[in-house]
Structures are given as structure tokens and as C-alpha cells.
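Omission of a single protein chain aside, the complex is shown with its protein chains in their original locations.
Chain nomenclature is as follows: A and B, assigned in order of appearance, with residue numbering initiated at 1 for each chain independently.
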Amino acid sequence: MNHALSLRIGPATFRIGSTWRRPVEALVALYADYPAPVDGVADFTVRLEPAGPFRRWLRPSIFITGDHGLADAAPMSLAHGLLAAEMGMNLQMALGWRRHLLLHASSVEKDGRALVMTGESGSGKSTLAAQLGERGWRLMGDEFALLDLDTGAVFPFPRLVSLKNRAIDVLAAETPQRRMGPLLAGTAKGDIRHLVPNRDAIGRMGEGAKPALLLFPRFGHAADVRAVGQGEVFMRLTQASTNYVALGEPGFAALTRFVADVPARAIDFPSGDEAVALVERLWKECG
Amino acid sequence: MSARGLVRALRDPDVVTALDAGGWNGLIAMARAERLVGTLALRIGDRRVPDAVRQILDDARLDAEREARQALWEADRATEALAGIDVPVLLLKGTAYAAAGLRAGQGRFIGDLDILVPREAMEQVEHALLRAGWEWVKDDPYDDAYYRQWMHELPPMIHAGRDRMIDVHHSILPLTARQAPDMAAMIADAVPIAKGLYMLSPEDRICHAAAHLLADGDLAGGLRNLWDIVCLLDGIDPSALEARAARHGLAAHVGQARRLAAALYGEGARLSFWDRIVAARLLARDGWGRERRKPLRFAFSVRSHWLRMPPGLLARHLFTKWRKGHRPV
């Protein structure tokens, strides 16, 4: 394709091709510190191509596809090309990754142990992970946590953090400007701005950690902590995994082990600062 | 880059040891797009490849194994559902190859369960499947009437609990197609695979695969169908195959499939003008996994409809689809 880039995020490598220059330029700038694939061979191909025969020039709109794609994926505006590329990579991971059990969860690490947070989009898991990542924890990822099938360790997938709406200002206030991407206004999910993980997060993207605590965060409620039964944890994690079924028995073994070994809590919080304090407290308790 | 690189790697896997990173990226993207990556992984086997490639091939191999296991389970469930009405389950395509352990099944992407039953048993089968938890995928009355009147299968059904589709055929070609295969003979000569499970005879398997590739559909995914044919041709007596194809009115299709198989995956063959166009269409894939030659694709889409339906019917069909917002791409 006319414009292309290859890069590695955690254990996965991508080759991204685009009909237009702009999305690739934006990726090159924000992924500058990420390594290239070893051997030059990528696990996945992502393609950003015109949504229809004339859509390269006329009201350009991007169809996101690649090795794995969704036929009914909605086209995106060229102005949101960076987001399209991110979604293309997520799509490959969600549908094609087989080397770990993939959990739709954020994760951070401290002292070799990982905190995993899962929930619907809007639950605050992404923002919370980003905040912790600026306050002494290592950010492992805001979207996918990768559970090793043999050892049970969690591995990072530290892609760009995708900050939405109110989370943008919260993080912009405590992060250097150079690590913030351009504002993408008016996407299907509102305003979006990407945050480049810090040097520690990128430099240690190959380093896993033993999971020590699982949280189900919920933003916008009075502070509360509840225990969650293992049966419910298992159910919710199968729903949060895009490859549980595809992995078969090794996926079953990895997930049951995770559920049996890792304490789980549901937490509610009204604001980011309170969430960070709550997490620090729970972390000490399970210590 | 065309899919020629993929075809060459399947024919002679030793060539992959000379690939550079760009060559690998293209080969893998094409193999995935053609749903041949599992087959490719098995063909490459233990040959020396870069570590990154090894992991991709191992993943593909595991996916194919799971695919086969699930396909066999669906076949088992269908057999169970139909046991009460005494209709034998005749497996078609991928599931049959996997169940019988044929070379064509090795690493193959499978997808839906396809079974063949006598036309007069269709209604019974439909009810038995509905009782056992399958349900209709769409409830559009036009499509439903269209299927029942003109197609060779029931409208697709999906199992509510397992999320897997089943296609119940009573013929290997639509009733509107110009060829009329002798379905009674196909069913009568079916061969057993296991208890309660059957598949077509070796010659009929090729007739079906050739009809599927060349008389039905727009050749999308054709490289895999052609690979099936290459594998199915192993050990076949050519004169028995010719006689059988003639009986089904598929002599031309089987002949063309054999020429294409030899040209792309074998020792080579003399190709006619039309063969060359079909071959070009089969190979229309670039190193990013994209389909190329758009005008040729559109021509094939129109031709595929025309092959299945008399022109008046086609006009009506396209018109009804058009009104509902479908546009040919």
C-alpha cells in the first residue's frame, strides 16, 4: 500500500498500510519509541482503505480491515485516521491473537505484581490505569491484559492510551504535552486524545507480572467495595475475553486458575482521586 | 504481487525457505485472506522459518485443529437430531474431509456444517432441526421464498446454544442452474464414514467441488476450493471420474477444474482462453491480502448470478434486492 508502518506492542507485531499519508504520519510520531518487529515479519496486517470506489478523494472515509475484519464495520472520517489505525490493531488482537488469553482489561504493575481492572467502556478502567501509570505504577495497558497460558502471568499490551471526553483534561493536567496526541473531536465515542505511555511502560513491554488483584471498577457512584463470587468473576471474564472460546482447553485452564488464585473486588468511586486512594488501600490489604 | 506466491508455496513448500521478511508478510496475508493459512502451515511443516513465522504457523495449525474438532461436534449433534427420523447424515465439504481424515481436510478452514439429504426428506429434516435447537438466521419473507423456490438448500439455520450454522442441501447446485446433477445417484452411492455418517463417493466429491468452484458462486475463496480438488484427485481413476461427471452434466466443469488444478498446483496444463480468465481471477490477491482487478470481480458476480438463474428471474431478484438497499460492490 502507498503508506506503511510496522511496529511492536508487547508481544504482538503489526504491519499497517494506508491509502492516505496522514494516518501513518500520525502513527509514526506517536509510536516513535516503539520497537520494530524482530525479523521484520508482522503477526498481523492492518489496512486502512477507501470505504468505496470514490472515497479516496471525495469526502474521504476509511474502511478498517486487515487479516481479520468485520464486514459491517462503520467507515470513519479521514480526520480520525489515527483512531482508525488503533481500532484496526485492536480488531486483529481481538479476533486473531492466540498466544495468551486476551482479557478486555487494563492493567498496571508494582513490585512485580499486577493489578487487573475490567469493565465496560465508561467504567473508568482506562483512565484509572493511565492515572496510576503517572503515579508510580507501571502501565501495562489500558485495553487488553494478556494472560499467559502456561505460567498464569499477565503480560502487557501498552498501546497508546485512548482518553475520552472528561478523561482528556484529567490526564493532560499531569502529563507532559509531548506525550499527548492530537485532539480527535466528534468521533463515535465523543472527543478522543491519545496518551503515549511513559518510557518505563514502553521499555518494559516484554515483561510480565504475577496477577495479585482483580478489580471491577465503576465510575460515578459513591465509594464502595464489594466482594465478587468466583462464579460471577468467571462469567464476567469469559464475557471480557474475545478469544476464550478460540483457545479451547488451555483457555479454560488459564482462566480457572486466574479466578481461583486472584482475589476480586467490585469498586465504585465518584472521582479519579478517590479511585486512586481506594486502589492503593486495597493493594496494601491484599499485599 | 499476485497469489502466485501462495500457490507456489502450497505446491512446493521448499520455496519458502528463500523468502525475505516482505515475502513472508505477503504470503501470510494472502494465505489468511484465502483461508489457506492452516493448510499452508501443515504444508510447510518443520522446514526452517524465522521465529516470528513459526509462531504464526503454530497458531494457524491450532486454529485448524479446533476448527475440525468443532465441525465434528456439529456433525455429531446433527446426527443426534436426525436419528429419530431415520435420515442418514451425508456430510459435504470440509466436515466430510475432516471426519474421514482426508488430505483435503488437513489444516482446512471449515466454517458451517453442510449436509445433503434427499429432497423429499427436507421438511422432516427442517422440523427435526428446529426441535433440536436450531433456528432460522433471518426472517425476511422474500429471501425465504426465494430459497425455497429456487435454491438447493434450506435458508441457513443457526444453533441457538452453540452459535454454529448448518446448511441443509438437497442438491449440489441451485434448481435454477443449467446443469442438473443426478442427486439420487449421488445419495445412493454415498460411502460410510462412521456410524450414521456418510459422504459422497470419491468421484462425486470432485464433481461437487468442481460445481461449487465453477458453476456456483463468484469464485471468491476459489484457491482453497481448488486446493480441495487437488487433494481429492489423489488416486482417482480419470475415466471413472469423466463418466461420473458426464452423468451429472458437469463434464466441462470437472475438466476445467482438473486443468486449473494442474496449472496452478501441479505439473502444468494447456489452458483455454476462458481457463486463463478464471485463473487470473483466482490469483487476484495482492501482498496486503487485498482483492485486485475490480472490474473482473464484478463481471464474475454478474456471471455467478446468471449461472444460477434464468435472466428474467435474475432481473427480478436483483430488483428486489436493490429496492432493499443492496448495491453490487
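For the reader, a short list of remarks on this structure follows.
Simple rule for what comes next: contacts are C-beta pairs under 8 Å (C-beta built on N, C-alpha and C of every residue); 3 or more make two chains touch, one makes a residue touch a chain.
By our rule, contacts and distances are computed from a predicted model.
Between the names "HPr-rel-A system PqqD family protein", "Quaternary amine transport ATP-binding protein", "Nitrite reductase" or "Iron-regulated ABC transporter membrane component SufB", the one given in UniProt for the chain missing from this structure view is "HPr-rel-A system PqqD family protein". Here one chain is not drawn; of B:R77, B:K93 or B:H212, the residue touching it is B:R77.
Taking the complete complex into account, B:R69 is the one of B:R4, B:R69, B:R178 or B:R276 that touches the chain left out. Even with one chain removed from view, chain B keeps its contact list with that chain: residues 66, 69-70, 72-73, 76-77, 80, 132-133, 161-162.
Not every partner is drawn; the one left out touches chain A at residues 229-231, 234-235, 238, 245, 248-249, 252, 256, 259-260.
Rule of thumb we're sticking to: only the chains that are shown with their structure count from here on.
With each centre defined as the average position of its C-alpha atoms, the distance from chain A to chain B rounds to 37 Å. For chain B in complex with chain A, the touching residues are 20-22, 24-25, 28-29, 32-33, 50-53, 55-56, 59, 62-63, 66, 69, 288-290, 294. Per the touch definition, chain A reaches chain B in the complex via residues 1, 13, 15, 17, 37-43, 45, 47, 49, 53, 66-68, 98-99, 246, 248.
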